[in-house]
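A protein chain is absent from this complex, but the other protein chains hold their places.
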Amino acid sequence: MSAGFHELEEAPPLMTSRLEGDLLEVSMGPQHPSTHGVFRMNVALEGEIVRKLKPVFGYLHRNHEKIGENTSYLGSMPYTDRLDYFCSMTNNWAYALSVEKLAGIEVPERAEYLRVILAELTRLQNHASLLGFLLSDMGAWGTPLMYAFREREKILDLFESLSGSRMMCDYMRFGGCRCDLPPGWMERARKLVDGFPRFLDEFEKLIVSNEILIARTQNVGSLSSELAINAGITGPMLRACGVNYDLRKVDGYGFYPRFKFRVPLGDHGDCYDRLMMRALEMRESIGILKQAMEQLPAGPIINPKVKLRAFKPPVGEVYGRIEGPKGELGFYLISDGSANPYRYRVRPPSFVNLTILEDLCLGHTVADVMVILGSIDIVMGEVDR
Amino acid sequence: MESLEEIKARAERAVPGAKITIVPNPGPANQPSLLLDNEHATAVVQFLRDDSELRLDHCSNATGVDWLDRKVSKKVKVKKVVEGEEKEVEETQEDLFPGYLEAVYHLYSMTHKHGPVVIRTRTKDRAEGARLPSLTPIYRSAEFQEREIFDLYGVRFDGHPDLRRILMWDEFVDYPMRKDYREPDDYEYEPTPHDEVLEKAKQHQSTRPELDGAEKLTARS
Amino acid sequence: MIGLGVLNGMAVTLRNFIGSYFIKERLITVQYPEERETLPENYRNFPFLIFDTDDVEKGLRCVACKICEKECPPQCIYIVKSEDKKPDYMGKSQFYPRVFDIDISVCMSCQICVEVCPFEAIKMDKVFELSRRERFDALLMRKEELAKPNTYYHNIHPLEAAEVDGKLAEAAEAKKKKT
Partner (left out) sequence: MSGQVDEGLRSELQKQGIWVTSTQELYNWGRRNSIWPLQFGLACCAIEMIATAASRYDLARFGGEVFRPSPRQADLMIVAGTVTKKMAPQIVRLYNQMPDPKYVISMGACAISGGPFKQGYNVLKGIDRYIPVDVYIPGCPPRPEALLHAFMELQRKIDGQKLTGEKKAPFLDRKQPSEFPVPAFGAHDLEPPANPDVFRPPVVERT
């Protein structure tokens, strides 16, 4: 063996014969079937009850921010796809929106409408696959996930025929979108949106009244609205606690004020509420999609004044944010007038939402940890960046 | 929401002794920020959060920024006596701005739905003096984000309950997001190098004498 | 009644199971190696170089301007510009890439090289069956492997290729008028 490698680790001291009193320390992850990636938790258990839980991050720390500071503004756009790899369209939008704010770029009307449509489609597929994963974590192994992925594939097909890639769309550009809709796309999208409620009905029938699901989720991982606000929780998780804060309403970016939709709110802030929040949000998204598709105007899809190459925004800094499917996704950019951002920071919703993971899990059994983690809806690409 | 000047004035009245500076932000985004002094930062932020008109209860984003030592040279007209005559002579002056690390927080109000108010705190220098007051006791959401700033920038937050490395492993000693960070050398195989990578790949190849004089591209079995 | 919810859920799965025999929408499996879905027009995987006419050397549109090399976010393109000029298919004397390599083990299919290329010389391919047992040599694409004729481009992206050809013809026309 060459130098520097681990020698055989010293054997741990023999276990004592005492059974009570000591906490059992368990390391869950990074290789675990239901940690949604390479997430690790150090859990201290008393019997089955969680007494302490410390999340360990960094197993997917891909230096997104450092790379963003070393590449041009345009060059970071494909990297944002890989942040939250379920929702590349909303990531693109958040980044494009921030740069547009930074450089004062106008976006044509048609492009904004397209962005809304694509963002809501992203929300649909994210929430659908989240429900599948969550049920998978609860022991409904396979079936709901298969159903969810069946619907997801349909949306991915739409993304693929529009942008050329199933997951890494890299579709938006500063001042608009990269290309216009291919022929026949709108009809396919309409068909999908019209057919989606049927899937939702079926899926809700599968889960909503299921006694096992109710037993596993109701009153599990309850979160108070005060703690949620203080801990910076955003997205469906915040609204499940009854706090009415949806950036689509608050900031009103991207023509959202033109659409009629309701913000579903929860009551208890437990896992069941968080789960249902997703189902309800999907219904609202379908409503937004229908309105946006009806109103979609003709016209250019990109601001012709924006240069593709050698794009240099003026000196300044900006924080732009949108309501991603997982919560508030923000980009903080500092420009020093050169072609690369001086500081490129992503405010990842699922990372901040994990802050209170320990508070939610304390006192519950170790099996509930997986359900609570699943209901937070994390994607490691975004948590660790 | 009231203007930044009003916020500043009210905060200075509420927290005696606090020194708040408004950092302008040119450009179309126009998000100027408040620079807080380290001694009174927590008190001022507490005021911002609890004041009934502001109620900035949502600390959305916390991040670090690294500013290296900068030399700014500017031309100054200086009156000088040259050959018995007073003349205006142009001279280049070099101003040295010592580097510092900065923590930036973006505060919003969920109650009143306004924001952002950007606040920033600065360290004394980039070495031993890289200490800042922690805002985690006021905003729970800063907990992991401040740990991240500590991990990647090396800012020590006083008052943080659990300041450890979060993304890198514990044995790691560098602060990789700093501008002067040098990454480890693993440029053995770079088939498409240019610019910086080319330089590094060349360096790497020159330090491996056993591979010198090899063919252009040979796959060794 | 306790258990009704579970039964409800089972009814859904039963309906899906039986439906999968009759309803096309529920039977979505693609029998991949035998049956292939047609890839959409816009599908992109890795870049390739276009040459006009039948001559690879002469017809290569690339003039080694190195813009794509510079703009490529993961830096997977490597170009060595020729020292001499060669007449291209239009008879105009041009530089050409002596070496043009793309490391597809790094490429992230972002299409930025295609967007920034002023000569319409690099486009996205649709081939995805590229699994190899070797990494170093097998996944580094040379100029010879990358160069593909314009007819191939027309084959895989018919609409886009027609548009590009129109643009090029227009530019050639405009140039003629100028001189």
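All chains are identified by letter, namely A, B and C, in their written order; residue positions are counted from 1 within each chain.
Following the convention adopted for this analysis, a residue touches a chain if its C-beta (ideal position, glycine included) is under 8 Å from a C-beta of that chain, and two chains touch if they have at least 3 such contacts.
Remember, predicted model here, so these are calculated numbers, not experimental data.
**Student:** Taking the complete complex into account, tell me which visible chains touch the one left out.
**Tutor:** Hidden chain, whole complex, touched shown chains: A, B, C.
**Student:** Please pick, from C:Thr29, C:Ser93 or C:Thr179, the residue that touches the omitted chain in the full complex.
**Tutor:** Looking across C:Thr29, C:Ser93 or C:Thr179, the contact with the absent chain belongs to C:Thr29.
**Student:** Tell me which stretches of chain A touch the chain missing from the display.
**Tutor:** Touching the missing chain: residues 1-2, 4-6, 30-33, 37-38, 58-64, 66-67, 70, 78-79, 82, 85-86, 145-146, 149-150, 152-153, 166-168, 380-381, 384.
**Student:** Mind pulling the chain B residues that touch the left-out chain?
**Tutor:** So the residues of chain B touching the unseen chain are 167-174, 176, 181, 183-186, 188-191, 193, 197-198, 201-202, 205, 211, 214-220.
**Student:** Against the chain that's been left off, what residues of chain C make contact? List them.
**Tutor:** So the residues of chain C touching the unseen chain are 28-33, 36, 45-46, 73-75, 78, 103-109, 128-139.
In the analysis below, only the chains that are shown with their structure count from here on.
**Student:** Could you give the separation in Å between the centres of chain A and chain B, each centre being the mean of its C-alpha atoms?
**Tutor:** For chain A versus chain B, the centre distance works out to 27 Å.
**Student:** At what distance in angstrom does the C-alpha mean of chain C lie from that of chain B?
**Tutor:** 40
**Student:** Residues of chain C that contact two or more other chains, please.
**Tutor:** none
**Student:** Which stretch or stretches of chain B touch chain C in the complex?
**Tutor:** 189, 191-194, 197, 217, 219
**Student:** Taking the touch rule as given, give the residues of chain C at its contact with chain A in the complex, in rising order.
**Tutor:** The contact residues of chain C facing chain A are 2-6, 8-9, 11-13, 15-16, 26, 28, 40-44, 67, 71, 73, 108-112, 115-116, 124, 159.
**Student:** If you look only at chain C, which of its residues touch chain B in the complex?
**Tutor:** By the definition above, chain C touches chain B via 69-70, 75-78, 101-103, 106, 134, 136-137, 140.
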